[in-house]
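Could you have a look at this structure, given as structure tokens, before my questions?
For this view, one protein chain was removed and the others were kept in their places.
In this document, chain identifiers A, B and C correspond to the written order of the chains, with residue numbering beginning at 1 in each.
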Amino acid sequence: MFLRPPIIVINYKAYNTSFGPTALLIARAAEEVADDVGVSMIVAPPLTEIKDLVTSIRIPVFAQHVDPIDMGAYTGHIPPEAIKEVGAKGFIVNHSEKRLRVDEIAKLVRKAVGLGLNTLVCADVPEVAAALSLLNPDMIAIEPPELIGTGIAVSKSKPEVILNTVLKVREVNKSIIILTGAGISSADDAAKAVELGTSGILVSSAVMKAKEPKKVLLEMAEAMLKSLT
Amino acid sequence: MFLRPPIIVINYKAYNTSFGPTALLIARAAEEVADDVGVSMIVAPPLTEIKDLVTSIRIPVFAQHVDPIDMGAYTGHIPPEAIKEVGAKGFIVNHSEKRLRVDEIAKLVRKAVGLGLNTLVCADVPEVAAALSLLNPDMIAIEPPELIGTGIAVSKSKPEVILNTVLKVREVNKSIIILTGAGISSADDAAKAVELGTSGILVSSAVMKAKEPKKVLLEMAEAMLKSLT
Amino acid sequence: MFLRPPIIVINYKAYNTSFGPTALLIARAAEEVADDVGVSMIVAPPLTEIKDLVTSIRIPVFAQHVDPIDMGAYTGHIPPEAIKEVGAKGFIVNHSEKRLRVDEIAKLVRKAVGLGLNTLVCADVPEVAAALSLLNPDMIAIEPPELIGTGIAVSKSKPEVILNTVLKVREVNKSIIILTGAGISSADDAAKAVELGTSGILVSSAVMKAKEPKKVLLEMAEAMLKSLT
Partner (left out) sequence: MFLRPPIIVINYKAYNTSFGPTALLIARAAEEVADDVGVSMIVAPPLTEIKDLVTSIRIPVFAQHVDPIDMGAYTGHIPPEAIKEVGAKGFIVNHSEKRLRVDEIAKLVRKAVGLGLNTLVCADVPEVAAALSLLNPDMIAIEPPELIGTGIAVSKSKPEVILNTVLKVREVNKSIIILTGAGISSADDAAKAVELGTSGILVSSAVMKAKEPKKVLLEMAEAMLKSLT
């Protein structure tokens, strides 16, 4: 999977818009913006919706989480192989709403490499972002948990967290893609994320709860592109 | 959902046969046996496979697990509403490979009633089966964890556990459907489960790892029917 | 351990008063009230403080939690045997701030019986209280989590929850001691808990954060005694 910055990852979470027809609608909007504006777009729907989205759209679909297991007798668990099987291109892992242990994250990144899946690991503070970037996932997102879902963008309210993350991560990992998450709700927030040196954003409620998701995505995409140039 | 005993619930777990074409093949086999012999059959595939099976077969599809949450900002979680949305008829909960807290089980059973979903709760010992049957799920399965996946059927090696479960559960809940799980691997094991007073079986590896899943299911179904009469 | 109602269980939690000299001071206050007024008093300090309290006071000391394990290679875990060793008389389990799975609660109650320890199991709703009382702990406490630490007593704001708990628990367990928890902060709240048919209270912040813990305990004890007669 080739990702050209700027990148927008849409974490669907489990809102009432995250399932069924609206799930598809938002994915289509993301695809159109990706095509029209030339940004990289990833959608991360709930596990039950992955197969449907994969067959309907061309942009990469990620799982929001997978379990750190191999295939076998694991009732109620989803191994990385399962989302590969339904056509997902990768997975988010260690989101603040679904944290994992560091040995589990390490195992999942290793498994992803073997399966040809891409990984996006979340971190809450710059030190943890640096630590986890040593495990070599494809992307790392910095998300101060206290800002998630607030509409107060980390890129505006705590720019030093982003700057510090970029600094600390780059000391130990030159190539990892760094994203900004938590509270991103406007085009301006998205632009700021790029200006602070990250390659894109991890966004959720601003899109999932929007009256016009496509408009929100379009404005964010255009603002990020403008900041890049 | 109307379930006439004997009942066979197939827990797909996360085997390599639990996904894609083999997942559908086994579901079709289950459906054919249900039609031909007249037993009640439920399949419980991984979350990623539910939508596909629901659109392809007529027998009820269950989730192997759902999370004790409502819809909202829950990355990597699946609320009961999600599996209702894709057409599942119910869910297993508290399997020994995915235990929940008792307050979570209580919440899920309440939610299931509100959503019109059916519930199958697992328990490891008779006392716990009785305790959980007070929460009024539709079905309870007794599964001594030390026998799961062994091929040593609880109905044959520990018949007193089944008898004791039926006794203790019936003291506090007259109507709940009781199933026998753990190690059920032959038609004989299945027959014994019915003879000991339960309404059917919860089975996994014996079907999922079988060379001829349909043959296994057919023999189990016929043996159970014979024991009932 | 013989417990004559009314009973006051003081859950120390992990406040700054829960450790060292203040931990002992509050235990002494509890002991004096127990002696003076004739109520049963139990203190539940943090694990690190149990041995000290046990050697300093005569009223029973409980652990706030133990792990559902036997002795062995379990780094960072405390088996019931460990608190027996230091002289505790029992343990609380399944508090809303430290929930356990139902199979784990069942195992711990069985172990406690074998070790001669007493058990106090917490539940959030009447249905769960009834379910857990089937496991035969010595005491069950009903604590709606939304009221814990609020100072809004369940006995006053939701008396129907207490009445319903007594009703449902007594249907399946005639002898278990039922306690009222969550938000108990005044003598009046404590009295009401007894009037509604429970044998006492599980209290925390009202005592641990009090300027005069002894005065609070004394007033609660006297109010409960008055309600009993």
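Criterion: a contact is a pair of C-beta atoms (placed from the backbone, for glycine too) under 8 Å apart; a residue touches a chain by one contact, two chains touch by 3 or more.
Source: prediction; values computed, not measured.
Although it is not drawn here, the omitted chain touches the following shown chains in the complete assembly: A, C. The chain omitted from view is touched by exactly one of C:Gly20, C:Gly114 or C:Gly151, namely C:Gly20. Mapped onto subunit A, the footprint of the missing chain covers residues 94, 96, 99-103, 105-106, 123-125, 127-128, 130-132, 134-135, 172. Interface residues of subunit C with the unshown chain, by the touch rule above, are 11, 13-16, 18-20, 46-52, 63-65, 69, 71-79, 81-83, 85-86, 92, 95-98, 148-149, 204-205.
Please note the rule applied: only the chains that are shown with their structure count from here on.
With centres defined as mean CA coordinates, subunit B is found 35 Å away from subunit A. Looking at subunit C, no residue sits in touch with two or more other chains.
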